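A short write-up of the structure that comes next.
Missing here is one protein chain; the remaining ones are kept as they sit in the complex.
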Amino acid sequence: MTYDIVIRNGTIVTADATFRGDVGINGAQIAAVGQHLEGRETIDAQGLLVMPGGVDGHCHIEQDEADGSVHEDSFSTASASALAGGTTTVVCFSAHLPNGRSLVDQFETYVEKGRRSRIDYAIHQIITNVDEQTIAEGIPEVVRRGVAGLKVFMTYDDFHLGDGDFLKVLEAARNAGTIVSVHCENYEAISFMIRECLARNETSPRYHALSRPPCLEREATYRAMVLAGLIEQKIQIFHVSCPEVVEEIDRARKRGVPVVAETCPQYFVLTGADMDRPGFEGARYMCSPPPRTKADSAGLWSYVRRGVIDVISSDHCGYSYDGPLGKSRFGRDAPFSLVPNGIPGLATRLPLIFDEGVNRGNITLNQFVALVSTNPARRYGLHPRKGTIAPGADADIVLWDPEKTVTITNSLLHHAIDYTPYEGRQVKGWPVMTLSGGRIGMRDNAILAAEGDGSFVAPLKGN
Amino acid sequence: MTYDIVIRNGTIVTADATFRGDVGINGAQIAAVGQHLEGRETIDAQGLLVMPGGVDGHCHIEQDEADGSVHEDSFSTASASALAGGTTTVVCFSAHLPNGRSLVDQFETYVEKGRRSRIDYAIHQIITNVDEQTIAEGIPEVVRRGVAGLKVFMTYDDFHLGDGDFLKVLEAARNAGTIVSVHCENYEAISFMIRECLARNETSPRYHALSRPPCLEREATYRAMVLAGLIEQKIQIFHVSCPEVVEEIDRARKRGVPVVAETCPQYFVLTGADMDRPGFEGARYMCSPPPRTKADSAGLWSYVRRGVIDVISSDHCGYSYDGPLGKSRFGRDAPFSLVPNGIPGLATRLPLIFDEGVNRGNITLNQFVALVSTNPARRYGLHPRKGTIAPGADADIVLWDPEKTVTITNSLLHHAIDYTPYEGRQVKGWPVMTLSGGRIGMRDNAILAAEGDGSFVAPLKGN
Amino acid sequence: MTYDIVIRNGTIVTADATFRGDVGINGAQIAAVGQHLEGRETIDAQGLLVMPGGVDGHCHIEQDEADGSVHEDSFSTASASALAGGTTTVVCFSAHLPNGRSLVDQFETYVEKGRRSRIDYAIHQIITNVDEQTIAEGIPEVVRRGVAGLKVFMTYDDFHLGDGDFLKVLEAARNAGTIVSVHCENYEAISFMIRECLARNETSPRYHALSRPPCLEREATYRAMVLAGLIEQKIQIFHVSCPEVVEEIDRARKRGVPVVAETCPQYFVLTGADMDRPGFEGARYMCSPPPRTKADSAGLWSYVRRGVIDVISSDHCGYSYDGPLGKSRFGRDAPFSLVPNGIPGLATRLPLIFDEGVNRGNITLNQFVALVSTNPARRYGLHPRKGTIAPGADADIVLWDPEKTVTITNSLLHHAIDYTPYEGRQVKGWPVMTLSGGRIGMRDNAILAAEGDGSFVAPLKGN
Partner (left out) sequence: MTYDIVIRNGTIVTADATFRGDVGINGAQIAAVGQHLEGRETIDAQGLLVMPGGVDGHCHIEQDEADGSVHEDSFSTASASALAGGTTTVVCFSAHLPNGRSLVDQFETYVEKGRRSRIDYAIHQIITNVDEQTIAEGIPEVVRRGVAGLKVFMTYDDFHLGDGDFLKVLEAARNAGTIVSVHCENYEAISFMIRECLARNETSPRYHALSRPPCLEREATYRAMVLAGLIEQKIQIFHVSCPEVVEEIDRARKRGVPVVAETCPQYFVLTGADMDRPGFEGARYMCSPPPRTKADSAGLWSYVRRGVIDVISSDHCGYSYDGPLGKSRFGRDAPFSLVPNGIPGLATRLPLIFDEGVNRGNITLNQFVALVSTNPARRYGLHPRKGTIAPGADADIVLWDPEKTVTITNSLLHHAIDYTPYEGRQVKGWPVMTLSGGRIGMRDNAILAAEGDGSFVAPLKGN
């Protein structure tokens, strides 16, 4: 058999194994993995790793905000950035605004927005307004329409749910059969801390970190797991920032609570001290939960290595440093409490984890693939269509040069954001080509995929 | 020297030691502990244990409710009941009603109410209305006026504080220098559980227990300790009902959180199954947190034995079974959610713990004294005036017959409540005389102390 | 390309993914995994699972005993039994007898014995005689010659090492670069227990279990991990029988000790009560550590599911019930202490774990493959040559009928042992064909592979 495209002579890496071989692609799918395959077109992967494209389970794209604004990165720019970094599927967030429109309507509008994506996308539905209709009709219907999961916040003025509403969402999710992902920080306690900071005139970015200590992330995580255990509903703890939180997750699992854990690159390569830079510079590193300490990063790696945490997402957030929607929207003297939380990270996710994880011996190559692609695909029911290299899987593939040393600079990242918190950082290991749906979407940092090349993807049946 | 009264030939038991000897009393205080003391009056304690009178750190007496009613047990009846059971000091609760009166005013009114007590009393001040004045003026002032501590609720419609208000109280307590005791159950989750029960027409008393599972007590306890740790303020966890909660307390202490733990007799001798009796009978056993299982009781004993829990109070609550203020105030068909929570227990506290604890080998005699008298006295700064037998201490003493077998019946208890949940239970070990302030307050179940014999007691300086 | 053999239309299952596809084989290796592959010969796998053949990391085959006897199952019979059960690689044990021959000599003799194996085999080298030559020359040399790892015993009269000798082996292993597997039970304490049993005339098989309680396995495991941590040498804990042992393993890993854990089917499907059968029947179930309780089995599954234990081997032991080398070699009235320890299990390993694990929802299909094939192959450096289905891997494949219900009976198992402890047990899921090195070694329970078809396999470089 002759395939449409054959990727030749690469070192194929899956979550399971590393081996020499060719990948044969027909149309949008992988048709074979073998030796000496023949193709009408061939791509030479000699010296390269051939891995399933990254699946980023947590990124904020073109998301509507309560104040009427929208995240700066559009589906067009964000999906370009994903391709630049070797990621071929994003799971992004449909907001739930208090605008009188039904949950389903808001979900469908967001599905439509995504039509301009260059890569495939799945959707988390945020739930902020726990009214009767949302519970009784909205949630079951978005599940039927292919939502990847629900998302709730335990903090933030505009989003946080009280425990009672959270329980209703958990119950509705259980009945509809979907996962609930949770941003775990104690809203009232952080509000208290922020008020105390502001009252002492502690307004610079460093107080962002100090007002959100690990114990308040740990408390909310513990609470979320108790509530999930009560309802017997699976939850995912988003963006775990430090080992003391993971310890509680490990304990909850031993009690039988169905809980999974995600972390992000920033918790390995940034620290709270990054927010302590002069002036407003620290705002470039502000996200929630905030990065902690080097010791926390080391502790997280230990838990990742042992499989207790098994997903690494970006929590990509589209806020520039400058501009009307950016970090400094209220000026560079604005108190930290007015600075939007979140940092960009779609394109840098794989390179940072490869460099910090694989190169430094924290994880194996197979674990790398599992963490950034296979496991997130499993989590949202997209596996084995996504997240592996096997016949029948989508031909979403990244060709990775493990020896290529790159100094990260914002222009390489193709997003709409005016900075990267990793500017100037040098990493070894970089994607040189990304295929999405059997087409070359990125080659040598040039984005070749067009707007609309991607499709909405729903969880597979039986997952 | 000749003493006013000498208690002769008893076996004196303190938290520290057990030894034969006499106790010499002058006026209201102990003057000597020795051999062959001479007194103008002598009490023969041959064959009896001579112990410091019980200190009950948690009892609801003549407490005002939000609906304008008041707990059925008055200072007169409750203090009689205390004497009947060997207790000589109560720490009761000043309510904090939304009636426009200041915290200090409400506290002083309650101090006045107590003037009719037959025994000494100290006061917890409940905080439910966390306004600026309460925080800035009320709390510091009641501390100056001798409050034993503050009390907050994490559950109950009328009382519960959100985490933000809780933090303000913790901070005010730290600044004023007093302890905060906490009723730990997750308000919103229990409300959710109750709604679900009622929606399924599960209204009988047994659903009281089912709607308040251990995990929701554990969660609230965990949260309270995180918040206390954040403020670096000492808290007491009230009425711990099961080992899984104690495990978290033990862990929090290892992290350095200053937290102490109380439990109550009902968690050793009742179980959730008691609420599962036919008709409305189960209401007699309804308190919060609800009694759990026999295995939980055994686990609690293990923690008590090892000193992890070191106070046993009664959580005495003045609700009769019948009558307009009682359990059946809304009729015997009322759903469990309308039945007042709480059971009487002032008089039975020492006999139950002696029988279950000492007689069955769960604790030593010295631990018994520590748990029911010495440690609660320490907790509220009343030690060594209260809680020990030593020169200078108040002559609050119980003479205990360790061989006397008694079948508990309500008429023995001298309270204003029309039942006891322990009716018919046989125990070995019973108080035969109680001295309060150097006077015989109870002899052979006859109450000899008069209304007003007791005084308000404030924490000693330097505690 | 046309392949020698194509396995058509099966559902391919690896540790990573489950997908429809064909497997193309050239010679002894897999050449491709794809859709619509063409082969000179085809095997129809419609309705079947196509999985990497089992890798059994722990089986005693034709092993020399100190008394001059040899385990009943020869390489010929044991490898036939392996094929019958879907296993294509065994890791067996070279003894270390006090016969004056060098370690290397004994190893080479055993490698030679293996030449009659029908399937590939790797070898653990047991160390019992820790003399200078064994440490200085023997261990480095057997590592150079391809030993899979070392094995030490902490119990058994003939084998146990004291802690000092154990440390020497750990140090030698670290220097040579190989893993050390350990049988963890406290020798002296078990000897004490056995003596006490015999002194009380407690001689029947049930006392085998009672004389080896979980705490003595836990203690030895704890000790082994402390010693390994001291030397910073990786160890594998063999045949973990109960959760209290796993808890210690989990804790040791958190301290940074490099330790891996194995368990066996008997710890899921047998219990201590099986040894409590009348007469000598209990001897059929005697192995060490002994099976525990149903609660222990459930606890083990929980740890397996969460990945804390990640290898399941058979600990296959060649002792018949009858016959001069069997369980009753000293008669059916012999005390339990004279009965050889160990039970057969090579052929039943995959069916039992598939039925108990996958069918009952304890693990996923991918976890099943990981536990019985991929992970043991990794452990001994045989992956990805063994343990996966990928181009370049050995064509060691099992075709599994997930719907086939089989009542286990000894004649199906093709070993030299006269019984199976699972006689009469019904399982769903059974291997219908096993390929080894590209040849059909078993079809419909007929053994087609010849003696000598297998080869000795050494760890791959770089593992």
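Read from first to last, the chains carry the letters A, B and C; within each, the first residue is number 1.
The rule we apply is simple: a contact is a pair of C-beta atoms (placed from the backbone, for glycine too) under 8 Å apart; a residue touches a chain by one contact, two chains touch by 3 or more.
The model shown is predicted, which means the values in this text are computed figures rather than measured ones.
K.L.:
Considering the whole complex, which of B:Lys234, B:His316 or B:His383 touches the chain not shown?
P.N.:
From the options B:Lys234, B:His316 or B:His383, the contact with the absent chain belongs to B:His383.
K.L.:
Write down which of C:Gly24, C:Gly57, C:Pro213 or C:Gly318 is the residue touching the left-out chain.
P.N.:
Final answer for the missing-chain contact: C:Pro213.
K.L.:
Hey, which of B:Arg101, B:Arg115, B:Arg144 or B:Arg306 is the one touching the hidden chain?
P.N.:
B:Arg306
K.L.:
Per the definition of touch given earlier, which of B:Ile7, B:Ala31, B:Val104 or B:Val180 contacts the omitted chain?
P.N.:
Checking each option in B:Ile7, B:Ala31, B:Val104 or B:Val180, the one touching the absent chain turns out to be B:Ala31.
K.L.:
Taking the full complex into account, what residues of chain C touch the chain not shown?
P.N.:
Touching the chain left out of view, chain C contributes residues 162-164, 167-168, 186-189, 191-193, 213, 215-216, 218-219, 222-223, 226-227, 229-230.
K.L.:
Hey, which chain B residues sit against the chain that's not shown?
P.N.:
Residues in contact with the chain left out: 1, 12, 14-22, 24, 26, 31-38, 253-254, 256, 302, 306-307, 374, 383-384, 387-388, 390-393.
Everything below uses one rule, namely that only the chains that are shown with their structure count from here on.
K.L.:
How many angstrom between the C-alpha centroids of chain C and chain A?
P.N.:
Here chain A and chain C have centroids separated by 40 Å.
K.L.:
Please tell me the distance, in whole Å, between the geometric centres of chain B and chain C computed from their C-alpha atoms.
P.N.:
Spacing between the chain centres: roughly 59 Å.
K.L.:
Distance-wise, how many Å sit between the C-alpha centres of chain A and chain B, to the nearest whole number?
P.N.:
Chain A and chain B have C-alpha centres separated by 51 Å.
K.L.:
For chain C, which residues are shared contacts with two or more other chains?
P.N.:
Touching at least two other chains: none.
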